[in-house]
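Questions regarding the structure given below will be posed in turn.
Here the complex is missing one protein chain, while the rest keep their positions.
Naming follows writing order (A and B), and every chain is counted from residue 1.
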Amino acid sequence: MAKKILIIDDDPNIVTYLEDIFQDNGYATCKATDGADAMDVVRSERPDLITLDLEMPKEWGPRFYRALTQDEEFSHIPVIVISGLAGNKYAIPKAVASFTKPFDRDELLKVVKETIG
Amino acid sequence: MFKKILFATSGSPCCDAAARVAFDMAVRYNAELFVFHVLGVPSRGFSHVVVDVRTGEKVELDADYIAWVQEELKNTYERQLRSGARCTIEAVVGLPHREILRKARQEDVDIIVMGASTTGCEGDSEAYPKHFAGSTLQQVAKASKAPVLVVNRPAASFWGGFSTIVFGADFSRASEYAFQFALKTARELGAKLYVFHAVDIESQHGLISQQEIDDRMLEARDRIRRKYLLQAKGYKDVSADVWEGIPYVEIVKYARERQADLIVMAHHSRVTSDGALGRTLEQVLLRASCPVVSVNRPDKVVDND
Partner (left out) sequence: MIVAAEPIVVATVDVEHGQVLARVLAEHGFRPVHCCCTEVARTLHEVRPRILILGHCQADGETLLRQILQQFPRVRVIALLETRDGDRGLDLLELGASDVLTKPVGERALIVAVKRALDILDIQEQCDIVREKNKILRMSQQLCRQLFDEVPCYISVQNKDWRIVRANRHFKEDFGDCLGEHCYEIYKHRTHPCPNCPVEATFYDGMMHQTEEVVTTRSGQQKIVLTMTAPIRDEQGDIVEVMELSTDISQIRELQSRLTSLGLFIGSISHGVRGMLTALDGGMYRLEKGIEQGDMDRIRNGAELVKLMVARIRNSVLEMLYYSKDRELNIQQIDVFSFAESVAKFVEPKAEKHGVAFVREFASSLGQASLDPEVISSGLVNILENAVDACIEDEAKPSHTVVFAVTATDQELCFTVRDNGTGMDRQTQEKMFSLFFSSKGSRGTGLGLYIANEVVQQHGGRIEVQSTLGEGTEFQVLVPREPRPQPAQMA
């Protein structure tokens, strides 16, 4: 079965873009448009990897990440930060990788492949 | 808790992160936000020339210029203003720290939000370009009755709301007020509170024995229990930890591990002659990846009821 990636971003254009990339490379995707809803999606979809935007209208990325890591069941899910904010690599130091928008597609796919195959 | 927030800004990108936190707090806690900018210092007496704090250029001062600066602030925070915060923008002339303190007193604000420093700021690209806090912050933090919340690194502004608080204990007088503030905040917001102390292993000559470190850690745990935890009474979500090392490093480290979204500390542990920020606090507020609150006085902290 295809590995599933959860895309968390509030910009629909970027969600679509990431869906395109991942689906074209044989991954399944699901999405959440805010940190606040993302935990529910994690529980129902049980993704293998998460891409996380930092700035979102209701709940920002770091809070979601904290909630994720505090849940034994999901704390192991690797997270890749994709954000337009400068200094984003300091926001979630334990993320697998941090990408600054606009990001290098091949770099991202390489990291995803290395992480979940 | 936070009914009135004073956001003191230089309007430059260095206050970007602090702005994010200030506006977020205002919306989240339905507070009244005062965006406050001090326009430079009269260069001589009541002269009409001011030095623009941002450019250092001399500017002819008139009502127009002030209005223009106010308009500029509005442009600067245009995005944040759309967040729906109840907010007034004001620009005044004077010595920044004096005007900020005056405004805080006049509005009886619950907290002051500031960036760490403006001069030498290089914007978002540098995480912490300077290793000391700005003079305005120093003076405000020292004299303010209200706690002062400092946001330095951009990464410290990505949290949104306080639900995991680390209190850096140092057993000083001011530290008691700081604890009151941390506890009160935790109670009202339903946040986890971690009381933390780092035993300083560097302050002695040469190496110190492990037994001495262990003894001092035991002593610290005991003091934390007596001094702080007993006060927490019924509040369940409090726990305590004591680590050893260089205090500011340990506090930053501990906050990171706990994924804290707020650090609370006393203004300074010992009375220094110049009233400067304690070295530990100064380094913590420059380096932390969450906002840091400095508490120096009991006024806005201890419950009156």
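In the analysis below, contacts are C-beta pairs under 8 Å (C-beta built on N, C-alpha and C of every residue); 3 or more make two chains touch, one makes a residue touch a chain.
What you are looking at is a predicted structure, and each value in this text was computed from that prediction instead of being measured.
Colleague: From the listed residues A:5, A:50, A:68 or A:85, report the one that touches the chain absent from this view.
Modeller: A:85
Colleague: Suppose we count only contacts with the excluded chain; which residues of subunit A make the list?
Modeller: Subunit A touches the missing chain through residues 11, 13-14, 16-18, 20-21, 24, 84-86, 100-103, 105.
Methods note: only the chains that are shown with their structure count from here on.
Colleague: Distance between subunit A and subunit B based on Cα centroids, please, to the nearest Å.
Modeller: Here subunit A and subunit B have centroids separated by 31 Å.
Colleague: Show me the residue ranges of subunit A that touch subunit B in the complex, using the header's touch definition.
Modeller: Touch list, subunit A to subunit B: 54-55, 59-63, 65-66, 69, 85-88, 90-91, 93.
Colleague: Can you check the complex and tell me which residues of subunit B touch subunit A?
Modeller: On the subunit B side, the touching residues are 123-125, 127, 153-155, 158-161, 163-164, 256, 259, 261, 289.
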